[in-house]
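Just one protein chain is left out here, and the rest sit where they should.
We call the chains A, B and C, going by the order they appear; numbering starts again at 1 in every chain.
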Amino acid sequence: MGEFLTGSACFVLAMVALGLVRILRGPADADRIMAPQLLGTGGIAVLLLLAAATGAPAVVDVALSLALLAAFASVAFVLAKGSPAPGKADEP
Amino acid sequence: MSLLRDLFTVLMVSAGGFCFLAGTAGLLRFPDALTRLHALTKADNLGLGLIVLGLIAQAPGPLGALKLVAVWLLAQLAGATATQVLARAVRAEGRDSP
Amino acid sequence: MSAALILDACLVLLVLAVAVWTIAARETFPAIAGFVSYGLLLAIVWVRLSSVDVALTEAAIGGGATGVLLLGAAARLTDRAGRRPAGIGLRIMAGALCLAITAALAFVILTLPDPAPTLAPQAVAGLPATGVGNPITAVLVAYRGIDTLLEKIVLLLAVIGVWCLTPDDSWGALPAPWGTARQDDAIVLLARLLAPVGVVVGVYIVWVGADDPGGAFQGGTILAAMWLLVMMAGLIAPLPATSRRLRRVLVAGPALFLAVAFAGFAMSGDFLSYPPAYAKWLIKLIEAALTLSIAAMVGVLVIGPAVRKR
Partner (left out) sequence: MSVFWSRAGCFLGLWIILDGLDVGGFVLGCATALTASRVSLRLLPGQGWRPRPIALALFGLRFLRQSVIAGADIAWRALSPGMPLRPGFVLYPTRLPEGHPRSVFRMLASLLPGSLPAGPEAQGRVPVHLLDTARPALAELADEEARFSHIFGVSQADTRASHG
């Protein structure tokens, strides 16, 4: 069972890697802001599979932290794209 | 009983892996950022759900299984929020740039 | 064993590829997207290296604070410094320096004896005296407590450094790192629902750190991320540098740590030595106070100083 679960983790990681290549290539930033979302979902899946494969329950806590913060990076990216930069009023 | 349980895990985790495959295929093939966003969030969310379902059968106890469900629920909430926020940002950028 | 080997190979290739891509990216925003991805991948790498404590730190920091911190820095940089590219001489110097550091690190790692020298058996052997079950927490708060204490004081100095960047006429003003003009109600709903859940998860990560992977830094960073999320949603205002409450929380952890360290003279005859009977509870008390201080420190560092008023 452990071998199968590790293999599945490997497969999901490979899929995430392919998707990440597409997303980071852009060309617009609209694609790149999806990177944290892709890695969030995929990373949680990989970590849960690894936790079950190696029987390490503490790894589930890593997945839990990642799930809790999964939307945080997306929100930060969107706010940074959408809002005017601080101090912009300084410039003449 | 153990065999049946393992079979269930293999089936569900494989189905989850297939969803990640489909999501990546969508990311690579779909024509614009908004359609790619559909592929990313919906297929990967289902993939994670199926993998969690498969792993619940291997969980050490009821609390371990519920913890997996908690992780999945948090990921769903994050996915549902990020999708909308990203969609809005993608549209805003599309309008700004010629 | 083979599946694990393939997984590790994939992971190494992916991490290297994303690292190179991040360095090669010419613009700030793609580079930050690459760096955040890199951080999330590192969490998986640490799990594969059986360092779950570090993986938790990486997930909490990389998933939370890093992105916001870098985006804020990028926004300030483009404003202040303009978009003037660095000269060729500076680039060659920076490249040479990076190369030298990489070569030195590689040399050290490749010349390590096999097996590498380790203090792990001693660390585990001393655990009963501390009363905690996680050797990493024991190292951080007991064996090498002085390092952790000084590290927190360095963080405090960093906070003071950030505050020093406030323009004179804005001292006491609210930092406003995010535009509040256009609020997305999806972000607001997320903050309302997620923040209380994050409080439970953050405290749990600290609590579980006594015996399993986790601890004050990881939990504190999660709490900081929740504080930042609620501020990003515009539900609460950031605290100004003059806020007494904020300052008290910032100082609480290091101050308690220092007080216990000096009390060590009276209780067991040395600086930073815990009497064995109370060691476990003293360590937990210090961790609790440190958690709040770390959450406040990370939050303040990410928000940055107040900018000039219009």
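Just so we're on the same page, a contact is a pair of C-beta atoms (placed from the backbone, for glycine too) under 8 Å apart; a residue touches a chain by one contact, two chains touch by 3 or more.
Predicted, not measured: the structure shown is a model, and the values here were computed from it.
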item	value
Chains shown that the absent chain touches, full complex	B, C
Among C:Cys10, C:Leu156, C:Leu174 or C:Val199, residue touching the chain not depicted	C:Val199
Contact partner of the left-out chain, one of C:Ala33, C:Val52, C:Val208 or C:Val260	C:Val208
In chain C, positions touching the absent partner	185-186, 188-189, 191-193, 195-197, 199-201, 203-204, 207-208, 230, 235
In chain B, positions touching the absent partner	18-19, 22-23, 25-26, 29-32, 34-35, 37-39, 41-43, 45-47, 49, 63, 66-67, 70, 76, 79-81, 83-84, 87-88, 90-92
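Here is the rule we use: only the chains that are shown with their structure count from here on.
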item	value
Whole-Å gap between the CA centroids of chain B and chain C	28
Separation of mean Cα positions, chain C and chain A [Å, integer]	18
Touching two or more other chains - residues of chain B	74, 77-78, 81, 85, 88
Multi-partner residues of chain C (at least 2 other chains)	184, 187, 190, 194, 197
Residue numbers on chain A that touch chain C, as the complex places them	3-4, 6-7, 9-10, 13-14, 17, 20-21, 24, 26, 29, 32-33, 35-36, 39-40, 43, 46-47, 50, 56, 58-59, 61-62, 64-66, 68-73, 75-91
Chain A partner contacts - residues on chain C that touch it in the complex	2-4, 6-7, 10-11, 14, 17-18, 21, 29-30, 33-34, 36-37, 40-41, 43-44, 47-48, 52, 55-56, 59-60, 63-64, 67-68, 71-72, 74-76, 78-80, 176-179, 181-182, 184, 187, 190, 194, 197-198, 201, 205, 208, 212-214, 218, 222, 225, 228-229, 232, 304, 307-308, 310
Partner chain B, residues of chain A touching it in the complex	1, 4-5, 8, 11-12, 15-16, 18-19, 22-23, 28-31, 33-34, 36-38, 40-42, 44-45, 48-49, 52, 57, 60, 63-64, 67-68, 70-71, 74-75, 77-78, 81-82
